[in-house]
Structures are given as C-alpha cells and as structure tokens.
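Removed from the display is one protein chain of the complex; every other protein chain stays in position.
Read from first to last, the chains carry the letters A, B and C; within each, the first residue is number 1.
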Amino acid sequence: MAVRAAVAGASGYAGGEVLRLLLAHPEVEIGALTGNSNAGQRLGALQPHLLPLAGRVLAETTPEALAGHDVVFLALPHGQSAAVAEQLGPDVLVIDMGADFRLQDPADWEAFYGSPHAGTWPYGLPELPGARAALEGSKRIAVPGCYPTAVSLALYPAYAAHLAEPEAVIVAASGTSGAGKAPKPHLLGSEVMGSMSPYGVGGGHRHTPEMIQNLSGAAGERVAVSFTPTLAPMPRGILATCSAKAVAGVTADAVRAAYEKAYADEPFVHLLPEGHWPATASVQGSNAVQVQVAYDAAVGRVIAISAIDNLTKGTAGGAVQSMNIALGLPETTGLSTIGVAP
Amino acid sequence: MAVRAAVAGASGYAGGEVLRLLLAHPEVEIGALTGNSNAGQRLGALQPHLLPLAGRVLAETTPEALAGHDVVFLALPHGQSAAVAEQLGPDVLVIDMGADFRLQDPADWEAFYGSPHAGTWPYGLPELPGARAALEGSKRIAVPGCYPTAVSLALYPAYAAHLAEPEAVIVAASGTSGAGKAPKPHLLGSEVMGSMSPYGVGGGHRHTPEMIQNLSGAAGERVAVSFTPTLAPMPRGILATCSAKAVAGVTADAVRAAYEKAYADEPFVHLLPEGHWPATASVQGSNAVQVQVAYDAAVGRVIAISAIDNLTKGTAGGAVQSMNIALGLPETTGLSTIGVAP
Amino acid sequence: MAVRAAVAGASGYAGGEVLRLLLAHPEVEIGALTGNSNAGQRLGALQPHLLPLAGRVLAETTPEALAGHDVVFLALPHGQSAAVAEQLGPDVLVIDMGADFRLQDPADWEAFYGSPHAGTWPYGLPELPGARAALEGSKRIAVPGCYPTAVSLALYPAYAAHLAEPEAVIVAASGTSGAGKAPKPHLLGSEVMGSMSPYGVGGGHRHTPEMIQNLSGAAGERVAVSFTPTLAPMPRGILATCSAKAVAGVTADAVRAAYEKAYADEPFVHLLPEGHWPATASVQGSNAVQVQVAYDAAVGRVIAISAIDNLTKGTAGGAVQSMNIALGLPETTGLSTIGVAP
Partner (left out) sequence: MAVRAAVAGASGYAGGEVLRLLLAHPEVEIGALTGNSNAGQRLGALQPHLLPLAGRVLAETTPEALAGHDVVFLALPHGQSAAVAEQLGPDVLVIDMGADFRLQDPADWEAFYGSPHAGTWPYGLPELPGARAALEGSKRIAVPGCYPTAVSLALYPAYAAHLAEPEAVIVAASGTSGAGKAPKPHLLGSEVMGSMSPYGVGGGHRHTPEMIQNLSGAAGERVAVSFTPTLAPMPRGILATCSAKAVAGVTADAVRAAYEKAYADEPFVHLLPEGHWPATASVQGSNAVQVQVAYDAAVGRVIAISAIDNLTKGTAGGAVQSMNIALGLPETTGLSTIGVAP
C-alpha cells in the first residue's frame, strides 16, 4: 500500500537529500536507486550519512531499473530528464529536480541552456498563487530551482499585492552544495572556506528567467530582475536579499499586512516577528522558510529576505511537498519545520 | 496518554537539542520549558530553529513549573541538578544531562568538580555491558558526557574482549557547541573558524574520570587514560581517535571480530566496512555512531575511532534513547540514524 | 629617527591588526600599547599571533601612557576618541579607527549615534577624489568604516563618471571580525559557522550615512543608498555587491573605461580582467582591493563588486596607508597587495 519511489541520480547531493527525506516519510518505500558513473557501488560509500541504505547498490539508470514504481525522482544533470521521463508511463508520478521543465517560454530555455526546450510541467512551488491546485493529481512535476524558491517566496507577496515596482534587485548567498558534487577546483574546501565570491554576475545565471517568470506571474506584469548569486563558506543554505522600489503611497504597515496575509496559512513559510531576521542555520535540514520584510522609508524600497536550506525546501523538500500534494497526502507528511542548529 | 515532558534549561544547546528531538518523538508531548536568565522570553528568540515552539515562553525553573510531568530533562550547569531533582517526586523520570550523577566514586567527583558528590544514577549509555538493564524502569538517569560517549563506544569492545593493555591514549576533536552557549571570547566565531587548538591537556578535562570508569568497567581492571580534547572549527560533532597497546598475540582479525560482535545488534552504532572511516558530518543531527578499528602491526596498537554528534548521541539523543528504555518504549522511537549531510 | 607609534585599544581586532601591520613597517617603532579592561595583561595572552610583542604588557589608556609618540592609533569604542585625542598635542598624528570623525554632517552623526558630534577630520580613503591631498601633512585622520571602504571603491567611479542614477542598492557580506571581540551569543562560533544572516536591514546600519557622503561627493548630487549588511561564516573579508540604474545611453565599454581610468594608478585597487570576479580569500591579510564591474543590459544596471579584508584595507591597512601619506612616506610602505590564500 506504500508509495514505491525510485531515485535516478542517487549519488549526488539532490539525490541524497531526497533519500534522506524519503527515509523519514511514513508512506514511502524506497525502491530502485540508480546512477551512471557510480552504478555498481554501495550507497554507503557514496552517501555515508544514509545509514539505513548503506548496503544498497546503485543500478544503472535504465527504464528497466526504474519500472514498477509509483513515483520516480529525477536528480539528473540538466537536459537529461526528458529522455528518461518519456520511458516512464503516464501513470507514474515523475518529479524532475532538474531545470528541464520549469520554464514556460521556450525562448528563455534556449537562451540560457542552448538546447531545444523539452516542455513545461506543473511547477512545484505550492505557495505561489494557483500552484497548489495545478499539482493536485498531477503526474509530472517540475521542482523549482533553489534560488527561485528563495527569491519567489521573499518577494511574491509584495508583487501580488501590487506594492512594488517591477524591477527587483536580488543578491543571494548560497552554500556550496548548490554547485553539486562534481569536483572542480574552485569548489575545493581550501578555496571556499574563508571566502565569499560572486558568479554569474550581470544576468547570466540560469535561474534568472525562472525568477522573472514567478514574480511576473504574481505581479501581472513583467518584472525585471537583477540577480547576483554569491558562493558562501557553508555547505547548505540560501539567504536571499531582495528589494524593489515601493509604489507610491506604500506604508510599512501595508507591506507587513501583505506578507501576513500571504503566509497566514502556509505550513512551511514562517514570517518572522518584527525585529527578527532569517538565518540559514535556523532552517538547516528542514523544509521551513524564514521570511522577513521591511520598508526603508529613506529610499522608498521594500526589502524582503528569506532563508531556506537549498537542498531541502530548495530542492528535495520541495519535491516531497509537491509529491504529497500530487498524491493526495497531507502536504506536510514526512517533512519537518525544525532546523538542525546550532 | 502521551508522555508529558518538561525541559529545565531550554535556552542552551543541550536543552534546544532535546526539544528538537522531542518534537519528532511520537509519544511525547512537550510541557514546561524553563530557564533562569532567559525566563520570560519567547523560545523563538532563543532557539529560532524550533519553529513549532516559537511562541512558547520560558518559565523560571521552579518546582511548580516542573510539576505535573512524566519526564523532566535537566539541562543545567554542573552542580545544579541535585537541588532540582530532589523536589521532583520519586515517580517522575528525571534525566540529568549534566555531570552531577555520572561518577561512581565521590573522590573522582570532588577532585574534578570541587563540591560534595550528589550521588550516582543509572548511566545512560545503553551500549555498555549491563547498562541497558539498569535503565529499564529507572526513574533517574545520568546522561553520559559527550566525550565519554564517543570514547567509550570506540574502545570498550577492545577492553571487554581483553585485547588491549590498560592504558589508552585519546585525542578527540569537538565542535564548538560542546563548550555551550555562554559567550566567551575564545569561542567567538572569529577565533574558532580556521583554527584547531587543544585545551585541558595533561589530564585536566573533567570527562577523564568518566572515561576511566567506563573503560575500567569493561576491562575488569583499572584503565589509565591520557585524554587530550581539541576544539575544531565546526558547530557539532566529535571525532575520537583512541589507541592502546594490543596484548600479546592479538591479530587484526581478532580485533575486527570483537567489534563485530559488540555492535551486531546495536541499533545506533555502525561498525563501518573495512577501509571506510568515520566522519562527523555523516552523523550530524542523528543518534548514530560511526566506529572503525584497525590493528597497526608495526607498533602493536589497536586504533579505534568513532564519530558522533556531540549534541545528539553525545547528549540529547542519548537522553531520549535512555528515556525510551526507562519507559519501556522501543529504544529507537523518535530517533534517527540518518545524518544531515553534506 | 623611526616613527614612534602608540596604539590605544591594543587588545581588540582593530588594534591587533594595526600592530600586525606596524611590525612589518620599516619606518615604525612600536611604543605604548594600551587597553582598559585588559590593562596589565601580557599581549601574548590577548593577541597570541603577534609573537614579537608577546612579552609586552598593556598600560591603561592615559595621556601619560600615550605621550611621547609621533603617531597614536585609536582603536576605541565609538564615542571615546575625542576625549583621548584632545589630550594629545596638535603635533602628534592621531589616527582614529573609530567612527567619531568620519561624518561631515553633525545631523547624520546624531541621527545614527545619538551623541553630540565631535567634528570631522581628513578622511582616510586616499582613492577618493581629493582625499589624498587632504591627508598630506595632516595631523588628524578619520579612518573610514569597513563597509564604506568596500562600497565606495566599488561604486565611486560610476558616480564620478556620471554613469549611474543616484540610487544605489548594496548588499554586503562581512566576516565576523567586523563585529568585534566583545563576546555576544550571536557571534559564537556555534552560531555563525554554517549560517548567513542579515542585520541592520532597512537603513539602520551606522555606516549608511558614510556611504551616502562618499558616493554623493563623487556624484556631485545626493545619492540614496539602500544598504543591507549580512554576517558570513568567515573571520575576515567583505564582499560588497553594489548596483545602480545606469543613466541613459551608458554602454558596457563606457563603464569599463570609467573604472580603468579611476584605478589605473592606484597601488592597492586592482580592477580584475573581464570574466574574473573578486573573492575575499584573495585579499586576506592584505591591503589590496579587488574590483569588478558589469553592465547588465537586460535591466539597465551597473553591477560593481569589491572584495577587501575588513581588518586590513577596511581598517588598519587603510590607517597605515593614510599615515604614510600624512608623514610623507611612500604610500605603500609596509603594506602588501598579496593575500594569504588558500
């Protein structure tokens, strides 16, 4: 009776995190685990923190290996999900944690990824207006990018309430796990500890069109986004500092009220009491989102800041939350709002 | 029907961790939370990662506040537990996460703590020979120190199997949360990041007699312990590197066999496959213990290494595990062996 | 013949850093070291990295202790410098590393610090237009704040060349040493490691008016500043991500040209080659500034990013650089542009 779930790409950080969460999910039974370069290896050697699965061996990512599951999570490099998804029947719930099916406009995909667009699936950020309904009963889910999750939850209430001009300036700091597990010199511990550095500056980051898509959807008009990601010396977490010019007549109270309304009933998004600010450590390992907002009267800007765990709410937790909705389970099943701190 | 639990000292690291675990415990309902200097404050301001308890307010640590609970966890400074425990009736399960009731020999206590000895309670390290039985039905539990937990689980099988000479050399690295939340200059982030340093060198650390007690109990003779703790630039985790001269005739196979036997049925202790070594990240936030052992034939020493999370298995997880035993619940209830990594 | 220098406040981070630099300065002889709560202690116990001064003992900060020096560096809490400076004669070069004499407008001081304004001294950021000349021969120097140093050097060329609209959005990440050595719970290693968090959001940070002053001076009109500081899990370094709407007609080439011109002859500011971005580790322990700039055509914004060491160029290195100018020494004497990396 349990939901039987497979994970393709079980050796990477997204795959490991979805397994960590599924192990704690009372309705899920973990089925096939697949990899490519790591096929044949014990999971204990690749993900030593997943003790209950230490003895499992990775299969190759083939249709046969993935057959016979109710849910298949894809944690594959960008561009590889469509080919795998095609071979899974229409009754299997396929949850793509890659970028392939997030964007609505094929031109955006092609501009940032350079390959033909594979399509658009229901978008796994239930907190956005209309998103939850689109996920119910769906058999295909595109899990949002980690930065778009943090940024959209920080800013969409301001846009949905028409409080902000359609030009957002965003600087976000991410832990290094967001860059994946493939070893590259600039991701070595020796390089990242003690250092902050930006990358993809000037509009080049591939998550930019996804943020534009989400904020524009909330605003009902195109929102321009200046996005600068930075790499922070920590394994997990995103802190997104977002701001936009307030429209004329906005007050601090109006801003606060918009956010209180947006998040009053959201189980994972916590609007902090005034005077408190998000910290990534507080949401580490959890599906919680900490949000705070201020109105800076001296410059007439709304400043909204969110903290998430990039691997949990930013990837695998968002995936499980969306799975719960798609399967008709209580949305919070198997997910926690309790961070591992200090 | 739920077990109603109070936590005295809820604003510190041990108190926060026990609350993190109790929130995930299916049989426990969290009752009073108390503090002293922080009484009257919202828990959300003190432990912002414990989102479900954010609105709870700390009471003062008084008999009245702690009355009416089935279990009371004491996370108090050393020397303060006895006075509080006395005022709780004999039918309340009192679990002391401080040092007060760990040592059997009053002379040890007085030598290292300088005050009169309060007594000895059943010792909450169920993996030690005889310890589990002593906890069953007990109404008083002394939770072991974090270092003694790591060291005892690394070394006791060698002593219990009479494979090692009674003189152990131990160097352990601990994350900074082991030093508590009271702000001191040498614990500032600026001081600890990028730095390793020892402290309590030469036998001065207060956990030393507890290690001697545990290892001597296993060996059936007094084991001398040279213990050097070091402070590592990480929030959580202990890596204990322990060694002792092997007795004549010991082989690598005999050592391996002793550890396999000791931990074959332990739910939280994982003897790693040969060639793999513990890492504190792998057990972060979990009650798991990673252990590995080697025999260095060139020097004739048994080298045993363990990794734990100092706040979980090393403190609050050990406390909950012992509570489960004392209450007759399945020992693993509410506890995880899955680390939060990377 | 050597320049004899005293340091008041030698036990803190700014005081320690200026001593680290003065020890390497060929023209300086280190005289009195003073403190208040730490008077009477050996420097070796307070600043164990300053081996050549380990045996020196801190005096109390009195006029007598500071008398007889050519230069006195003040590393005191905000608001305490004026009283000490008054008692030093007009021929002594007094270099204040606190905030007291940085601001030109008394109203700014009073709004952010709440006490009467002590005055304005020549401003120790020689790279700003006109600043170098004002420092030559001066006997009083106000060392800039660490954030204003990073932000002003990132953005002033865009304003000086009239390329940007007078509204800047700045998000900066700082290492924890910027918060000083006084122990506070939120600065504990356990709290900061693995976490990013903002503070002083919405215009509240005291460095904001100083940034406005510098950028407005370069622009020739008032520049509004939205400034959000964040605390990063590293001991040292500031990464400032700054942006402003470009004025009509701006091109990427024009932006690049303005920065190349501004920094062609600056010994400490390094405009990185295109495609490379600053990293705080690259300037660790050095007086160097890494700057990069981009024009994001999609949103019409200039994005300028700088990396400094907050304690070196951001505090003590800026102080020594300014001292060199004031004393007529070559500006780079005793200062390095070589970072300690990795």
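Here is the rule we use: contacts are C-beta pairs under 8 Å (C-beta built on N, C-alpha and C of every residue); 3 or more make two chains touch, one makes a residue touch a chain.
Every value quoted in this text rests on a predicted model; they were computed, and no experiment measured them.
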Full-complex contact with the absent chain, from B:G35, B:G178, B:P235 or B:G318: B:P235
Residue in contact with the excluded chain [from C:T62, C:S216 or C:S336]: C:S336
Among C:G194, C:G217 or C:G314, the residue in touch with the chain that has been omitted: C:G194
Missing-partner contacts on chain B, residue numbers: 167, 169, 171, 173, 175, 188, 190-191, 193-199, 201-203, 224-226, 228, 230, 232-237, 239, 241, 243, 277-282, 284, 292, 294-299, 301, 303, 305, 307, 341-342
Residues belonging to chain C that touch the chain removed from view: 13, 16, 20, 23-24, 42, 44-45, 47-52, 54, 177, 181, 193-194, 235-236, 270, 272-273, 276, 279, 281-286, 288, 290, 336-342
Positions on chain A where the hidden chain makes contact: 13, 175-177, 179, 181, 183-185, 187-194, 233-235
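Here is the rule we use: only the chains that are shown with their structure count from here on.
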Copies chain A and chain B touch via same or different residues, half shared test: same
Rounded Å distance, chain B centre to chain C centre (Cα mean): 45
Contacts with 2+ other chains: residues of chain C: 188, 190-191, 193-194, 233-235
